[in-house]
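Here it is: the structure, laid out below.
All protein chains but one are shown at their positions in the complex.
The letters A and B name the chains in turn, as written, and every chain counts its residues from 1.
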Amino acid sequence: MEKKRFEPGRLKGWLYLLPAILFLGAFMVYPLVDVFVYSFEEGYNSASQTYLGVGWYNYSYVLHDPYFLQAVKNTLILVAVTVPLSTGLALLISVGLSSIGRLKNLFQTIYFLPYVTNTLAVGLVFMILFKKTAYSDGLINFLITSFGGNAVDFIDGPYWAKMLVLCIYTTWVVLPFKILILTSALASVSQEYYNAARVDGTSKLRIFGRITLPMISPMIFYLVITGFIGAFKAYSDVVALFGTNLNAAEMNTIVGYVYDMLYGDSGGYPSYASAAAILLFVIILTITCVNLLVSKKSVPNEAGGM
Amino acid sequence: MEVILENLTKTFPGRGRQRQVVTAVKDVTFRIPDGKLIGLLGPSGCGKSTTLNLISGLIRPTTGSIFFGEDDVTSLPPEHRGIGLVFQNYALYPHLTVKQNILFPLQNLKGKERPSKEEMRKKAFEAARLVQIEDLMDRRPKELSGGQQQRVAIARALVKMPKVLLLDEPLSNLDARLRLQTREEIRRIQRETGITTIFVTHDQEEAMSISDEIVVMHEGVIRQTGRPQEVYDDPASLFVAKFLGSPPINVFEGRIRDGRLLIGEEAVLLAKGVEDQEVTVGIRPEGFVLQEDGPLGCRLNGVEVMGRDISVVSSHPAAQSRTIRSIIASENRVDTASETVRFALLPHKVFLFEKESGNRICCQTERPGE
Partner (left out) sequence: MTGIDYEKLEKSARIRQRAVRVVTYVFLAVWAVIVLFPFYWMLLTSVKSYGAYNSEYVPRFYTLSPTLKNYADAFTAVPLGRYLINTAIFAVATTALMLGVIVLAAFALARLEFRGKNLVFVIFLSLMMIPNELVIITNFVTVTNLDLRNTFLGLILPSVTSVFYIYLLKENFEQIPDNLYYAAKVDGTSDLKYLFKVMLPISRPTLITITILKVIECWNSYVWPRLITDDEAYYLVSNGIQEIRENGFGRENIPAMMAAVVVISIPLIILFLVFRNKIMEGVSRGGTKG
């Protein structure tokens, strides 16, 4: 008979991991499996916790739901506008930041401020800046009319106006992170490269295009990928601007649709919510893979600081 | 191209609480003849790199002027100076191939100066041939050894045929064997192109071995210039004497009394025409001669055989360092069992310095009894 050797180290290791495994198991792994199960259970009733059958009906329902299609459209517009806009703007600002000496720290601190503020709270400020009420057209409209334009209600008005505010606010919210990452990426490019380029009489534009950009391109791609993911998951900034009843405002996002299905006025349908969440996940996964493929082709893997 | 530095001074605003101004280079005046290889030599922080950067134009002097030939280039930006600069870490663009790296400076040219594509290619290959890296043109810097990267950096600096080539610590990132090889290479390239070349190093051996002239700097000031052998044989100060030579010079406390040089109580040499005073004595390792009745007696610590010659390690109470190292031809036999060893000194290998300032005292020294 073989005696089992007692290994104290082995047990101890698992003991230390136990809390983490329990929590992750209960609130991450199990839900991950369960969400797929939900998404295939047709006619699930959350009160009795029973279902009628198994199949693709939930997906088909979601894909035919005009609210979902509206949410997809909104999300796509938001992604298509804010990702390039915020990345480009962040690049411009970071380049400006790294070229100055005085006041650099002050500017950096100011630019980072939106990152640590409550999205919902500052969203309210944006709302009153853009909102047109019975008493006042709001500050932004005041600026528009003083330049000869017509006042628009950006919060309860036409679709394009609401989308515009959303894009502006989203960009304002995501920029701090991008500026921070790009500024440190720029700082990690060794000064020697710039000196070498200067001695060779390289023009500023060419230094930027041929040296700086290739060297920080891995970071730019990182920002584009995280930017895509973040924009696809947009929700709380939309709520901040337009309130919780997003379907009525035609401003719902995919994540908003998921939560509305789960809870709230139209809620109580975890199966539809699961199907929508999985669809979102598939979209994000696809876009991330495409991004990675593109970046592998165009980012030289040797690039980086010295 | 002749390079002339006139009263160059560079100060940097200080950091920290005191904000003391740091003077990196102080009143440097020096003329670099056309077509020579010059070594700027000194310990780290002596201002040699700052001097190089002043010549390159990457930084501007606080006062003073720089001339390239007849032209005052003091405030001319680097790209208009016609220089090639090789950086300590080479600064090769990691995302470009060797060929693209070498082509880079040419592609910056505009208008009439810009060569055609074919000419650029030809020039790049010429530069590559000069440093013998034609086979590596399509590699990325990461795929090259340190020595090869160094060559690429030199090729990139040479491709525009600069009037002056500047190298910042060109060998410091190479291992010992490559260093020997590369310094010969730099010498060869400089000879072949005839470009006035200035390189910075903290390694005296490196500077001595390939330079036409060396410039020894310390604390922002030029201490001595001249051909390497001259400077070695005739150091102007204790600093220069200590800095040059390997193994380093042996330093003793000594006195001049009645025309004789005393180390401890022993009169080791005759010193004519010098007032009685306390002095610092520097004796090159090869300045010692074994002699049974020699005037300098030292405590023998050991003998290291190095093949061609032997190194006698001894100590003396008046020496500034714990051990004295003397190099003696291997024909000599040292009685290792003996506790003491006696030396006679070669007068031209013995230098006297003022005790306070460290300046050289010029005088005639002779072996006693000759």
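Everything that follows uses one rule, which is that a contact is a pair of C-beta atoms (placed from the backbone, for glycine too) under 8 Å apart; a residue touches a chain by one contact, two chains touch by 3 or more.
What you are looking at is a predicted structure, and each value in this text was computed from that prediction instead of being measured.
Which of B:76, B:180, B:221 or B:274 touches the hidden chain is settled by the complete complex: it is B:76.
Per the touch definition above, the residue from A:40, A:68 or A:126 contacting the chain not shown is A:126.
The missing chain, though absent from the display, is touched by one residue of A:71, A:91 or A:262; that residue is A:262. With the whole complex as reference, residues 7, 9-14, 16-17, 19-21, 23-24, 26-32, 34-35, 38, 46, 86, 92-93, 96-97, 99-100, 103, 107-122, 124-126, 128-129, 133, 135-139, 142, 172, 174, 176-178, 180-181, 184, 204, 223, 226-227, 229-230, 233, 235-236, 239, 243-244, 255, 258-259, 262-263, 270, 273-274, 277-278, 280-281, 284 of chain A touch the missing chain. Touching residues on chain B toward the chain that is not drawn are 71-73, 75-77, 80.
FYI, only the chains that are shown with their structure count from here on.
Residues of chain B that touch chain A in their complex: 56-58, 77-80, 83-85, 87-89, 91, 93-96, 104-105, 107-109, 140-142, 156, 160.
For chain A in complex with chain B, the residues that touch the partner chain are 190, 192-193, 195-203, 206, 210-211, 214-215, 300, 302-304, 306.
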